[in-house]
Structure formats: structure tokens, C-alpha cells
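With one protein chain withheld, the remaining protein chains of the complex are depicted in position.
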Amino acid sequence: MSGILLSVQDLTVSYRVGRGQIDAVDGASFDVETGSIVGLVGESGCGKTTVARALTRVIADNARITGGKMLFEGRDLAALPEKEMNALRWRDIAFIPQSAMNSLDPVYTVEYQLNEVLRRRGGMGRAQARLRCEELFDMVGVDAKRLRDYPHQFSGGMRQRVAIALALALNPKLIIADEPVTALDVIVQRQILDQLQDLQKRLGISVILVTHDISVVAYICDRTVVMYAGRVAEQATTRDALLQPAHPYTMGLRNAFPDLKGAASGVLTPIEGAPPNLASPPPGCRFAPRCPFVMDMCKSVVPPPVNVTTSHLAACHRADEAGALRQIAEKAETWMVPA
Amino acid sequence: MSFLKPASARLLQLVFVLWAVVTILFFMFRLMPGNPMAAYIDPTFTVEQQEILMAQFGLDKPLWEQYFIYLGNLLQGELGDSFRYREPVAGRILSLLPNTLVLTFSSLIVAYAFGILAGAYLAWRRGSAVENIAIPLVLTTRAMPEFWLGMVLLAVFSFWLGWFPAGGTRGAGASYDSYFALYTSTEFLTHLALPALTLAIYSQGLPLLLMRSNMLDVMKDDFVTMARIKGLSNWTVIVRHAARNALLPVMTSFAIAVGYQLQGNVVVESVFSWPGLGRELVNAVSGSDYPLAQGAFLAIAVVVIAMNLVADLLYAFLDPRISHA
Partner (left out) sequence: MLEAIAGRPSRIFAAMFRSLRLPLNDPFAVAGLVIYAVFALTAIFADRIAPYDPTEILFTADYDLASDLMPFTEGFVLGTTSLGRDIFSQIVMGTRSALLVGITAAFMVALIGSVIGLVSGYFGGWVDMVLMRLADIAFGIPFLPFVIVLAAFLEPSIWNVVLAMALVLWRDTARVIRSQVLTLRSRGYVDAARVAGSSDIKIILRHIAPNILPMSFLYGSVAIGWAILTEASISFLGFGDPQSISWGYMLQDAFASQALAKQSYHWFIPPGLCIILVVSAGFFITRGYENILFPKVGR
């Protein structure tokens, strides 16, 4: 049943800015198992969206994949010729964009845009496509009558359902969802996430869910990959990552999010400071300037990913002390003063 | 279609503007020559003619009464008689209107077809050397007087190279049974070529720059990126999605451009001796043929005002965000 569908290894994506270059993603590595939902989480600027887009090979004009591999079913997406990559697009790898009004063409009906992928990319005939449209709408819970409507006639939540239907159209193996519920209100968020999870389980699709919201990850993701400043800080099952984090950053993240169900005693403690400027990142561990557990070594040597358990990796020099550090991290005072 | 309600509001606006322009004309032509009767009566008319016109336009009545008679006459298409041609102005205007419209629309269609394609191409080739040459060149075409361009084209292609005739719509002595026969004859087309080219070169700048600017904006929109992520072909992305969206404001500008083109017509018709409304207006004003001048101006104004309305409606019709609100 399972196997590794996608293996990102040491991925580096660089942006040409002015005369210099910024590595928005600098040596990121993580795996996605077939049939699982992986959460790619981190704050703005950590590189998660860049990774998501790099997987589709549709990136900004001034961006380039400058290192690493993205092994999808054994084939390196980073090295594929454009024609072969294009054959994969949408058929094997689909994308759900952020809930932006603008991700659907305003001058065509939703049905037209569905047919566009079904017929142009899926080679379906008219009747077959029609049936599939209705099937897809049924799957996402939108009335088939609305196929003839234009994007602006849908509410935000409905539009996201349409986006999901679009992504499912050609039965892809992998769906990358970039902040799919960020712009929706909490109740609709939950509905969409439930739907997504339900479909994923039924159809056996693998999903990469990019988000900055840890509660989303906690809600439906099987595994969690935490990114910071262009690198992967930690990756583990969601349970391990959130309940037994081994990287100080993840420990800090936990404190910064309110727990809807938990005790009211939790004080929100943000992590002091800000992520480094990627134009001139610090040598060594990038979290060092903000880390309460920093040692001298952290400031000069880049921490390699270390196995905390077989399926749990953390890029920290002090990963073996994780248990003890966790205890200290739970106290709010640890985070008050920047290291 | 939910754009019918604003359509009726626009229609009202059209009627209002039309009324205002007609009123301005009335006062201009009555008050400015000094003698209100000069608007319709030429001293060389026969006594009977003068009496007929007096009665028709109530020229011996007080000004405000004349105004309503004038409006009534207008609605019936009665514009008085031309001093120079001694025939009804309305008939003369109608016979000239097709010539002007053919010139206007043919040149505008060429201008827009070229401008849209070139504008999309330049957006595609952003930052290239082609762009750095093309844009200033286009701005220059907008900076030149159309009649001067006409003169240059005439001097080169007609007088020097002899490829095209020097003016008019047909050769001397040629006659055609109907407008249709005339317009589809090769002789007409050779006569149309230079004036239409002149106007086309002058007008292509707007659709070109507008299309380019819109394309550059639209190419940054999310749905264009999504189309690429879907793996759709370049043609589908650029033409069916980007260009289709960028085209919207350009199409509505077409309607407005007709109005501006008509003004360009005025001078170009004079350069090429094209028997249209523009040239007629100029001749009528030069010869103090007030009824004809008023009629020609009115005809042009009506087209401009109508086209403004068409532009508004077109936008509502073409943009699903408005037509399917």
C-alpha cells in the first residue's frame, strides 16, 4: 500500500534579485508516502510555497531550481525536459491554489474551465467530459446546476470546492494544496478540510498541504514537515511533531498557537525576533539567533537532519536532548528573552 | 441579462446629451451670425423659398417658439435647405454619410486588428530590443497630424510612384448603380487605400498600447499562472485566457474610437477630396452655408454620442461579471 511517492532531496531554489541571488529554499529534504497527507508548515517566507510551486515547475521568471532532486515515482522532476514535465502536469500532479478569486478565469464558466482540463489534457469526448463534470461536482458537494455559472457567482467556500473538483479532474496521484483554506472563515475551513480528507482517503491520493496554520496540520495531516528560513527543521508524524517536537522552533511554535480545546491557562508566547534575511543568512543553524538552547557550535556548523526515531528527523545539534529541552520549552519564560 | 436596467439609464443619458448638443447648436447658429434668420435664409433665395422657410422654421416668431419648432423639425428630419446646393440638407447629409462611415470603419478595423495583434506581441516580447524601438515609434504615430501623414503618403505613393489615385472615391466620369456596386469595385478600393491607411496608421496606437498594457497586467494574474500549472499549451494560456481578458477594455474602446476617428476624418477627407461629412462640414463653414454646416455637425455628433452609448453597453455585455451579476 505505501511506498515513497515523492522524495525531495536537498532542493535549492534561487531567485535572481538585482545583482545578487536569494536562495528561498536551501537544501530542503522530505518524503511523501503514497496515500498520505503531508503538512508543509512554517511562517511567511520560510520557503514552503516556493517548494510547492517548484514541484509543478511553474515558478517566477527570475527563479530557478539550482540544486537537488525531486524524485516523483523515481523520476527527477527538476531534471525532466519541459515536454515530459508538462505531460505530468495535472494528470499526475495537480494544484489547489490559495482561495483567491483570481485563480479562476472570470470570463469563462466553471464548466468551460473543467472541460478545458478534461478534454484538452484528459482527451475526453464531450459526453464523457459532461459526465465527469457532474461526477466531480457531486464529489465535492456542489450542485451540478451551477456548472454554467461564472466564478464570481460563487461564494469563497464554494469556489474552493470548485478548485478541488478541478484538481481531482484527471485523477492525479499527487495534489499540492497551497494554503487552501487560509482565506475562509473557520467553519467553512473545517468543512473543506473534512471534504479534502474524505476524498483523499477514498481515492488514495497523496496530498501536500502547505499552510502556516498549525491547527490545520493538526486536524488532517498524517505527517508534518516544518520549514524554517528555507530549510526543513523537522519532519515526523503529526503526532510526534506536535506532541514530541525535537526541534526548538517546533517547540516554540506550539506555544504560539491557541488550543481551542485545551486548558484556558495557556498563555500565548510568541518566539521573539524574526526569521533571518535570506539575502545574507547566518552561517550555521538559521534558527540560532532566536533559539533559547543555542550553543557555540550552532552558530557556525549547519545541523544535519538527525534521526530522533526511524520516522522522525530533526535538524538540531541537540536533538538527542529533545526530551529535556521540551520540558524547558514548555515554560513561558524560556521564550521571553532572545538568546 | 441584468444589464438591461443600466441600459435604459444609459439610453436616457444619450437622449439628454443629444438634446443638450442640439440646443447648443440652436443657440450658436441663431445668435452668433447676428441675424437669427441667417441660420436658414440666404439672401439669394427666391422670395417664395424665403417664405416657405420662414413658415417652416417660424423665423418671425420669438426665439423660444423657434426653438420648439426647431426641435419638432429635427425629429422629422427637416434641416432646411443648403444655400450652396439649393437642396434639402437632410438628403445631402444622408447621401454623404455612407462614404464617411465606410472610411471610418474600414480604417478602424484595420487599425484595431493590427493594434491588438501587435500589442499582444509586444507584451509577449517585454523588455526586448523590439519593444524599445516599437514603443517610441508608436508614440510618434500618435504625435503626427493625420493630414500631414496623408500628405506624405499622397506625395510618395500617388504623385511619385503613381500606385494610387490622388483623391475622390472614383475616377472622373465613372458612375455606379448603387452604393454597394461602388463600394465593392476595385476602383473604389484603390481610392480608399491611401485615406484608410492614413487613418489606420494614426489610430492603431491606442489599441496597441492598450492591449499591451492590459496583457502585461493580465499575465500577472493568478488564473494565468494556474493555466500553466494545468499544463495547458502556450496558445491556450496566452490567447484563450490572457488575451481574452485583456481584450475587454480594448473592444469597448473601439466604440469610443469611432467617435474620435470621425474627427480625424474631417481633415483626411479634405486632403483626399473624399466626399464625406467631414469635407462637407469644412466646405459649408467656409462658404457660410449655415444649414448644411449645422446638419453636418449634427450628423457627426449623433454618431459620436451613439457610439459612447454602445461602448458602455458593450462593456456590460462582454464582461460576465456585469452581465451575470
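Remarks
A and B label the chains in the order they appear, each numbered from 1.
By our rule, a residue touches a chain if its C-beta (ideal position, glycine included) is under 8 Å from a C-beta of that chain, and two chains touch if they have at least 3 such contacts.
What you are looking at is a predicted structure, and each value in this text was computed from that prediction instead of being measured.
Just so you know, the chain we are not showing touches B across the whole complex. The chain not shown here is touched by just one of B:F68, B:F105 or B:F159, and that residue is B:F159. In the complete assembly, the contact with the undisplayed chain comes from B:M151, out of B:M37, B:V110, B:M151 or B:L318. Contact between chain B and the absent chain runs through residues 13, 16-18, 20-21, 24, 28, 32-33, 127, 136, 139-140, 142-149, 151-152, 154-155, 158-160, 216, 259, 262-264, 266-267, 270-271, 278, 281-282, 285-286, 288, 290, 293, 296-297, 300-301, 304-305, 308.
As a convention for this text, only the chains that are shown with their structure count from here on.
Rounded to whole angstrom units, the spacing between the C-alpha centres of chain A and chain B is 56. On chain B, the positions that touch chain A within their shared complex are 221-223, 225-233, 236, 241, 244-245, 248, 319-321, 324. Chain contact summary for the complex, chain A toward chain B: residues 56, 58, 86-91, 95, 97, 100, 102-107, 116-117, 120-121, 149-150, 152-153.
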